[in-house]
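Structure, as structure tokens:
Apart from one protein chain that is not included, each protein chain of the complex appears where it belongs.
Up next is chain A:
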Amino acid sequence: MSADSEDEFMSGMSSEGGFEDGNESDSVSFGEEFEDDEPALDFGLHDKDITSAPKKPYEVDFDVFGPRDIQKYQDKQIDEVGAILGQPPESTAILLRHARWNKERLIEGYMDHPEDVLEKAGLGLAGAVPAKTMVVDGFVCDICCEDEPGLETYAMKCGHRYCAECYRHYLSQKIREEGEAARIQCPGDGCSRIVDSKTLELLVEDDLKDRYHELLTRTYVDDKDNLKWCPAPNCIYAVECGVKKRDLNRIVPTVRCDCGHYFCFGCTLNDHLPTPCALVKMWLKKCEDDSETANWISANTKECPRCNSTIEKNGGCNHMTCRKCKNEFCWICMGVWSEHGTSWYNCNRYEEKSGSDARDAQAKSRQSLERYLHYYNRYANHEQSAKLDKDIYLKTEKKMTNLQSSSGMSWIEVQFLDTASQALQQCRQTLKWTYAFAYYLARNNLTEIFEDNQKDLEMAVENLSEMFEKPTSELAALKVDMMDKTSYCNKRRIILLSDTAENLKNGSWKFNIDINTA
């Protein structure tokens, strides 16, 4: 987003009075009802999936568009607005880009003061002149100082004339090196006239035209608040979502691009459900700031709490068994594993220390570090475990391919492993962020419910994760069990996310910081 549009957004926000807290009766509704102020991009190019399940509280409506859809939509808008303004498509395109695709504002302004609008968009006086190069007697190019007779030259209506070669060179510099397209200005010093598409058609080398059109489409998406590019590397899709910036403390708009990437429409970071963007930003900043003092961050080895021999964590599962003494313990809290089946509390909840400690200032700062470390440790652990889970899955998958031939199982039949692995990744991603969320939660009844949900999901995840560590030969027999555990994980995740999202929407969460100033 450019600095300009950010400013526009800010001013737009203050004029609308911003986000009103505690106003339950007209609480923000997310999803379908955005057509009033922002027409949906859905213009019949996409069929809405009418058979899809009803929306969960944490889900938002969105659409995914390819470059061609966006191009088509732009062209359609240009035609419509051009017909109203009586301007040719090239000029209309410039006017619309200049108005950042706010066609109502453009049409209104044009009706009142057409000359002003044209001048400001760099079009000068109306009327189309065919774009062509010409030879001018006694011409000296101010850019290259060439003065040969017969030199081809070019100028737009502003009259700033340069040799065609310099003009070409200038345009390719802007497009190729500076990534500019929609608002390239005349090369003349101080001239704000914008290079129109006819000039570009005439002068831009063919191999740059694709790049130019790609950039034009890019600026279209960049200009629209309800459109964003998928941040996955090399992904060509854009996502449309009606959730506004001012709503972001009440909803975490997570979208799924057609390329498979889940991301937050609010901040374009990877899926960070259930934590709102503002807290994510704060948390990441904190982790970055504290990373130096955080030498404690557990590496991949720990000592067995019973015999002190070194144990390396090599899978995502937190259920550790010491090779030497066979002690079974939990990687996170180092407690005895057998107690975890029923009570996981020591693992997901930070026990707030008594107030007496806190009187000592030093103890206080140590305590706040400890509290942070508690949550960070678990946050980082799920991140790390997700990677390890994936590694194990990839190894298993290879083995399964071999197994396929020996056991006679078909490709379809081994897909349960893939499904399980994906569920595991997604649940760990969610769990990871629940710890950042919990760090900022003020303690109350809701927190208890949250921690119970967190605990249930965590247990479901560890149970599933554990299955990946079974010998491959046993996996075929465990298929049904694994599928059950997978769907249980997904179910727990939905419960946790739905509950958190409801409370967020209603403003029921109490945070220990001011989320609105984040």
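Keep this in mind: a contact is a pair of C-beta atoms (placed from the backbone, for glycine too) under 8 Å apart; a residue touches a chain by one contact, two chains touch by 3 or more; residues count from 1.
Convention: contacts and distances are computed from a predicted model.
Not every chain of the complex appears here, and the one that does not is recorded in UniProt as "E2 ubiquitin-conjugating enzyme", selected from "Protein misato", "Mob1/phocein", "E2 ubiquitin-conjugating enzyme" or "T-complex protein 1 subunit zeta". Residue-wise, the contact with the chain that is not shown comes from A:I143, picked out of A:I107, A:I143 or A:L284.
Of the options A:G138, A:G190, A:P233 or A:P471, the residue whose C-beta touches the omitted chain is A:G190. Along chain A, the points of touch with the absent chain fall at residues 142-146, 160, 162, 166, 169-170, 173, 177, 187-191.
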